[in-house]
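Working notes, structure below.
Only one protein chain is missing; all other protein chains are in place.
Labels run A and B following the written order; every chain starts at residue 1.
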Amino acid sequence: MDAEAQGSIKKIVESQDSKDNFIVVLGASDLEGAEISAETVTLGDPSFAGPLAGVSLGLPVYHILEPDVRKYIPEDVYNESVGIMAMVIDPQEVGERFKNIREKVAKNNPS
Amino acid sequence: MSVVIKDCAYVLVHVPDFVRYGSKPSRDIAVNGEEGRQLEKRISEHVRSYEEAVAYPPNQVFIGNIHPDELHNILKPWYEHPLEDAKREGKFGEILGEEEFYGWVRIADDFNLIWLTPDFIERIRDKAASSPFLTESDLKKLGSGVPLGKILDKVEHDFALPLYYEGAIVGSVRRDHDMDDSLKAHVLLENIFAKASGALVMHHLFRRANLKPEEVDFVLSCSEEAVGDRYNRGGGSLSKAIGEMCHCVNATGHDIKAFCAAPLHALLDAASMVEAGIFKNVVVVGGGCLAKIGMKYSGHLKHQMPILEDVLAGIAFAVTKDDGVNPIIRLDCVGKHDIGAASNQEAIMRSLVIKPLNKIGKKMMEIDRYATEMHNPEVTLPAGSGNTPYTNYKLMGALAVMAKEIDPGSIEEFVRKKGMPGFSPTQGHVPAAVPFLGHALEAMRRGEMNTTLFVAKGSLFLGRMSQLSDGMSLLLERNPQARKS
Partner (left out) sequence: MKLIREVKIMFQGKKAIVIGERDGVPGPAIAKCLSAAGAEIVYTTTECFV
C-alpha cells in the first residue's frame, strides 16, 4: 500500500476517539498483494517503509469479493459494480484468505 | 478506411546505473540517510549485466526476435533461463547498452545540462561514431567533456546529480533554475532520457519503414514525462524535440497526454489526421520513462531476484495512407471510456470491447487476438502487484461470458487462445496494448491473422484532477486488398 494511502488512513483513524466504527474494504486483484495491504492496516506495514510501519491500527479488513461481504450489499448494485470480477478472482478463495487474515490479527491483538 | 500502420519499431536501453534514479528507488534512498546509502549499494549489487538483459526472454519478445506465445515454452523464472545466442539486434529494433546510450543523451542535450568527463567522452565516441543513425553533426555535439573536478563541485554545491557508469562517477546532470522544480536536475534527466530513447526508436522506425525523416509531416509523442517550466509544467513539446533530433525538417508535432493510454490516443489522432487528408506520414513515438525504472525493486530484492526494471523502452509507429499491403486501423471501430460511463470493470470493458465491436457487427470471439496491459508478470508478481495481462484477459473472458458467447468454464481457454503472456517492461505507457502491435503487423502481413483489438487503460485518478479512469481501444485488421491477393 503506498505511503500516501497509509498516511491518510493513519490520520483519519487517529483523529477519532475510537477505532470501533471503522472498516477497511480492499479490491486488490492479486491476493498476495491484498494480504500485504490487509496486514498494513491491521498489524502494521510489513515492509517497514510507510507511515504505518510499526503502527498496529487493528482495523477490521475485508475484500469486496468475499461472499460474506457480498451478502450485505444490494444485489443490483453489487452485480453492476463488482459482479464481473467474481468470474476473474475466485470469491471462495478470497473469503478463505481474508478469514485467515482476520483470525491471525485476532490472535495478535486479543481483546 | 484509408489508414494503415506502415511499420513499427521497439527498443530497449539497459540502464543499470540509473536504477538509483527511478522514482521509487530514489525516494527510498533519499528518505533514510545511512540506510539510504546502504540501500543504494544493495540496489547496485542486484542489477543485471547487459548480456543478461539482452538474453532475457521477455526482452527478446519485445524487440521482435521471438513471439509472445513462445514464452509458454520457456521455463520460469525467465531470468534464470536466458535465450542462447540472443542478439542485441531485433526484428523490430535493438537492445542498447548504457555506455552507448550516454552518447545519445549527450547528443540530445541542447542546453549543456549533461556534463561528462573527457575520458568518458573519448570512451563513448567510437561507439557513437559506429552507430548507423548518428551523423557527423550529431557526433560534434558530444563535445570534449568537462573536468571531473568541476563535475564533482557542481554535484557538491549546486544540486547537480552525479551520473554513473559501472559504479563510477562519469558525469553530472545539472539543474537549470534554482527555484523551478520543473527544471531541477532529476526532472531534466527524465526528460532528456525520454528524448534520447525516443530518437533512437524513431531512427529504427525510419529504417524499417523505409521512411525518410524529411517525409514525416507530424510527430505525436506519447511519452511519460512533463517537459515544461514553472509557468507551464507540461508545456511540451517532446514531439518536436525528438523530431528535431531525428532531422524531421518538414514536421512539427505535439504531445499526447493520457497517462498509460496515451499510445492508443496518439495512434487514433495520427490515423484521424491521415484519414482526413491533412497529413500523409504521421509518426507516433514514445520515449522511455526513467521514473518507472526500479519501481518494484523492493519485491525483487525481497525474493533474491535481479532488479528486472532496468531497461527504458521506446516505441514508434508510422501511420500513413492505405498502401494496399499493411494492416488498416478500423476508424469505424474505436472504443473509448466516456466520462458518463461508470467506472466499474464491466462498464469499462463494455465501452472498450463490446460497444466498438457492435458498431461493425462483430462478436468478441470473431477477433483473433486481444492485446491488453502487457506488463511482464515476472516483474510485478514478486511485488504483490499481480499478473496484469492475465487478470485483464480473464476479465475479457468474463465479458464474453456475459455476452453469452462462451460459457464460464471456457474463460481459461479464452485467455490462452485470445491472449498471451505479458512481456513488456513496466514503463507505464509502453505496456498498454501496443507491445503486440509489431507481432500483429507481421502476422497480418503473412496472412496468419486477420484482426487484433488493442485495449488500453489510463489511470487518470493518479493526477488528482479526476476520479475517473480512461481507456481506448483500436482494431487493427489485415488489409482487405492483401486478402484478395
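In this text, contacts are C-beta pairs under 8 Å (C-beta built on N, C-alpha and C of every residue); 3 or more make two chains touch, one makes a residue touch a chain.
Fair warning: this is a prediction, and the values are worked out from it, not measured in the lab.
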Touch criterion as defined above, residue of B:Ser2, B:Ser44, B:Asn344 or B:Ser410 at the omitted chain: B:Asn344
Option touching the unshown chain, where B:His375, B:Lys418, B:His439 or B:Arg478 are the choices: B:His375
Residues of chain A (touch criterion as defined above) contacting the omitted chain: 1-2, 5, 8-9, 12-13, 16, 18-30, 33, 37, 41, 58-60, 62, 64-65, 68-69, 72-74, 77-78, 81-82, 85, 89, 99, 102, 105-106, 109, 111
Residue numbers in chain B that touch the chain omitted from display: 260, 342-345, 373, 375, 380, 383-386, 388, 391-392, 426, 428, 431, 457, 459, 461-462, 467, 469
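The rule is simple: only the chains that are shown with their structure count from here on.
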Distance from chain B to chain A - Cα centre to Cα centre, in angstrom: 33
Chain A partner contacts - residues on chain B that touch it in the complex: 28, 298, 342, 344-347, 349, 381, 383-387, 391, 394-395, 397-399, 401-402, 408, 411
Residues of chain A touching chain B in the complex: 28-30, 32-33, 35-36, 47, 49, 80-85, 87-89
